[in-house]
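Only one protein chain is missing from this complex, and each of the others stays in its spot.
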Amino acid sequence: MSGAEWQLVGFSLRMALASLLLVLPVGLALAWWLARKDWRGKALVETLVSLPLVLPPVVTGLVLLQLFGRRGPVGSWLHNIFNCDVVFTWRAVVIALAAMSLPLFVRAARTAFEEEDVKFEQLARTLGAGEWRVFFTITLPLAKRGVLAGTLLAFARALGEFGATIMVAGNIPGRTTTLPVAIYAAVQNGEDAHAWTLAGVSAVIAFAAVFVSENLLRRRK
Amino acid sequence: MNNEIITATFRKQFPGGAEIVVENVCIGGGITVLFGASGSGKTTVLRCLAGLETPDEGEIKFGGEVWFRKSGKRKAKGEDIFLPPRKRGIGFVPQDYALFPHLTVAGNVCYGLNELPAAERAARVLETLNWLGLDGLEHRLPRELSGGQQQRVALARAVVRRPKLLLLDEPLAALDTPTRLRLRGELRQLLRQLGLPTILVTHDRFEALALGDDVVVLHDGRNVQQGAVPEVFSRPVNLAVAEITAVETIQSGQILETRDGLATVAVGDARLIALAGDLPPAAREVYVCIRAEDVILMRADSVQSSPRNRLAATVLALVREGSLVRVNLDCGFPLTALLTQPACEELALQEGTQLVALVKAPQIHLIPFTR
Partner (left out) sequence: MKHLIFSIFAGAALLFFVQTNIHAATVTVFAAASLTDSVKQIAADYEKTSGDKIVFNFAASGTLARQIEAGAPADIFFSADEAKADALEKEGLLASDIRKSLLGNSLVIVTAPDAVAVHSSADLTNAAIQHLALGDVKIVPAGTYAKAYLEKTGVWQAVEPKVVPCESVRAVLAAVESGNVDAGIVYKTDAAISKKVKVAFEVPTADALKISYPLALLKDAPQPDAAKKFIAYLDSDAATTVFKQFGFIVLSSAPAK
């Protein structure tokens, strides 16, 4: 593996980690709401959250392109007010990875919250704890395993994300080229050895992440 | 001690038809027992008082503070009030203690003291653990503790905040019988020492008798009687309460005559004299209730004694219950007596023994027959 290849892996890892920074807060909030509350239109939210799992990734990419492109609702606001571009930059990579891995995280975290006995949260409330404190000191620690498993799954998914990424971020070496995109480009350019090396690294990381995740999910106390 | 602190009137419907209707329950300071059979709704009532469950309509007040108000009518929606549990200043101990499994004993106990500065927090925790005999267990996890220890930690956690009201759900139910009996006395002492208004749920009449000052009897989701413990247990207001408070002998009888405030009642072949009390004048058919511990057994009949009711009895069976013996007798109707083991031995009781059962008139309770 050459220096450039290691840099690529490093970039992919950094982007996946950055996407977790988006996925965790949004995902935890969604998972908690879906697990603990009931409201009219809940089914709609559940469906929307699960969509990226089932839609062709390029469709999700298309939607993101429309939203964050310079002429799109969010993109134009960012461009005009903050002079900040999303499409074709690392920001698009992070957003694409987050959008694709969010559903996996929400599923795992939601199950973890649902399996927890609410009696501990109720008792914490009688002891004067507000909702935020209950969440961070009781709900989350008791759901640790499931949430961690979900995080690993989301991380692995983010690392393997291709369809949406290539639509919104393109393939700009050093700036938006992730591992899967690099593999695709290598095959297109006939650089088979390079493609196989990168594919190998991809496989090893994915295997490790899923293996640990499955173990965490299985060992439930 | 009996000025009303809590007043509650509310109803709650459950899917499947069961309903809880609590009307004008008034609870004072001291220890009040919510007493009833399993499924009578006592735990739900407790949880409604705690704010962990919400009635469909009604009002709950503590002191002058409204903790809950909800009107069934649409118009009054704007006045609905619900004070969340964390603002009620309560201490709650559920039946299974619900100790936070991921925190140590110290972590559990100091959880509710977040608003205090660290030093004071530590001091309070230590003081409370000390008082409950839990020294040295600060760093243990709940799963490493015995049942009795867990109960005390749960209690410590609830009282360390100096709550205005203590709520205990079947505090001794999760313990095995010998531990339960041993800790019952300890619990009474602890609760007395605390001096907090306490509401305690139990289905065990001996626990109610041992721990409570006042009792509210619940039957099928409704409160049927409330008052001081000895009063309610010796004077059940209707058959349902009598059955709940487990008066051992309940027999149907006919009132033959009422004179000077005394009633003569025919029960089976026997004649009993009881207080007419507040019986309606035209009452004919009654239930006769006699608690087993109010029955005195005697060998010979020649001694003059005060109890008006002297019945010739034959021992049918003897059932040991710890240090007590339940004696089933035939006096012309089935009668149950409760004696200590030594008393049994002294009288040399066995199946077939013939003796005399004495019951004082004031201890025969008459409940009018209701169809």
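Going in written order, the chains are labelled A and B, and every chain counts its residues from 1.
The rule is short, and it goes like this: a contact is a pair of C-beta atoms (placed from the backbone, for glycine too) under 8 Å apart; a residue touches a chain by one contact, two chains touch by 3 or more.
A quick note: this is a predicted structure, and the numbers were derived from the prediction, not measured.
Q: Using the touch definition from the header, name the shown chains in contact with the chain that isn't displayed.
A: Every shown chain touched by the left-out chain: A.
Q: For the chain left off this view, which of A:R14, A:R70 or A:K144 is in contact with it?
A: From the options A:R14, A:R70 or A:K144, the contact with the absent chain belongs to A:R70.
Q: Looking at A:T47, A:Q188 or A:N215, which residue reaches the missing chain?
A: The one listed residue touching the chain not shown is A:Q188.
Q: With the missing chain put back, one of A:S50, A:N171 or A:T197 would touch it. Which one?
A: In the full complex, the listed residue that touches the missing chain is A:N171.
Q: For chain A, enumerate the residues touching the unshown chain of the complex.
A: Touching the chain left out of view, chain A contributes residues 65, 69-71, 75, 85, 87-88, 170-173, 185, 187-190.
As a working rule, only the chains that are shown with their structure count from here on.
Q: Give the list of chain B residues in touch with chain A in this complex.
A: Per the stated touch rule, the residues are 50-52, 84-86, 88, 90-92, 94, 96, 98, 100-102, 111-112, 114-115, 157-158, 161.
Q: Using the touch definition from the top, list the residues of chain A that touch chain B in their complex.
A: Interface residues on chain A, with respect to chain B: 119-120, 122-130, 133, 137-138, 141-142.
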